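Below is one structure; the comments refer to it alone.
Only a portion of the chains appears, each positioned as in the full assembly.
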Amino acid sequence: MWQQTEITLKARSRGFHLITKEICQQLVVLPQIDCGILHLFIKHCSASLTINENADPTVRTDMENHLNIITPEKAPYFQHTDEGDDDMPAHIKSSLLGASVSIPITFGQLNLGIWQGIYLGEHREHGGSRTIIATIHGE
Amino acid sequence: MWQQTEITLKARSRGFHLITKEICQQLVVLPQIDCGILHLFIKHCSASLTINENADPTVRTDMENHLNIITPEKAPYFQHTDEGDDDMPAHIKSSLLGASVSIPITFGQLNLGIWQGIYLGEHREHGGSRTIIATIHGE
C-alpha cells in the first residue's frame, strides 16, 4: 500500500519545534500498516526535518543556539545576502540537518524510540507555513 | 517482500564504530533481494548512524575528535545539562549525523562503495546497548 499526503504546517517562530502529533494526526492509513516506512520530505531549503528528544523543551533551545554558533549570520564571505542575514545560514542548516526523515512503521505505529520525536527546524525569522510530503508505504 | 528486524547492538565506547558485518549477519533475507532498499533506524537520540570509510580506524578517531570540536561540552548557553556534560552535545551530533541510513540492495548484496561501511556514532560516555530497526524492502 502506498499513500501520499501533503501536510501544511502553520507558520512557526525560528527554532526547533516538535511536530510528531501534528504529523501523525494526518496519517490516516498508519493503523493499517503492519510493516513499512514513513517518509517525510519538507519542500523548502531554509527549514529542515530531524529526529530528536521529545520531552525537554530546552533541548530545542540548546539546539537552536548551538546551530547559530556553527552557522552564524553575517559571515564575511557570504555572498547570498539579498534575502536577509538569516537566509544563507538557513540554507546551510537545512543541508546539515536534512530535508527528510524516514521512520519504520511497525504494527500500525511509528517505531520511534521512547524519547524520540519529529522536529521541524525553522531556520528563517519569518518562514511562513511549510509544506511536507508524507509518503507511507507498507503492507 | 518486506522484512523488519530489531537488532540489538552491544554497548560500545564513545566514538565511531564500524558495524557493517554485525548488521549484515542479521539480514537473513538479503540474498533473496535482487533490487531493494535497506533502511536502518536507531531508536535513540544520543547516537547516530552514518556511512563512512571502512578501512583506516584513524578516520573514526578523527571523526570523533572533530565532532567534539564542532559540538563541545559545557557550552555556556546549554540549559539541558542535568544528564551530564556529554548529553546535549550527543543530541546535537545525532541530528547532524542522522538517526537513519538507507542503502540500495542489488542482486542480494548491499550496494556500498568499496570503501564504504556503516558507522554507529555513540555519543554518550555510557550509552549502553543500542536498538536498530532494520527494514528491508525489495523484490
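We just call them A and B in the order they show up, numbering each chain from 1.
To be clear about the criterion, a residue touches a chain if its C-beta (ideal position, glycine included) is under 8 Å from a C-beta of that chain, and two chains touch if they have at least 3 such contacts.
Given the structure is predicted, the values throughout are model-derived calculations rather than measurements.
Participant: Start from the 2 shown copies and tell me what the total comes to for the whole assembly.
Facilitator: Taking the entire complex into account, the copy number is 3.
Operating definition for what follows: only the chains that are shown with their structure count from here on.
Participant: Between chain A and chain B, tell me the centre distance in angstrom, where each centre is the average of that chain's C-alpha atoms.
Facilitator: Chain A and chain B have C-alpha centres separated by 20 Å.
Participant: Tell me, which parts of chain B touch chain A in their complex?
Facilitator: Residues 2-4, 39, 41-45, 70-71, 75, 77-80, 88, 91-92, 94-96, 98-100, 102, 131, 133, 135, 137 of chain B touch chain A in their complex.
Participant: Could you pull out which chain A residues touch chain B in their complex?
Facilitator: 35-37, 50-53, 56, 58-59, 61-63, 65-67, 69-70, 96-98, 101-104, 106, 111-116, 119, 137-139
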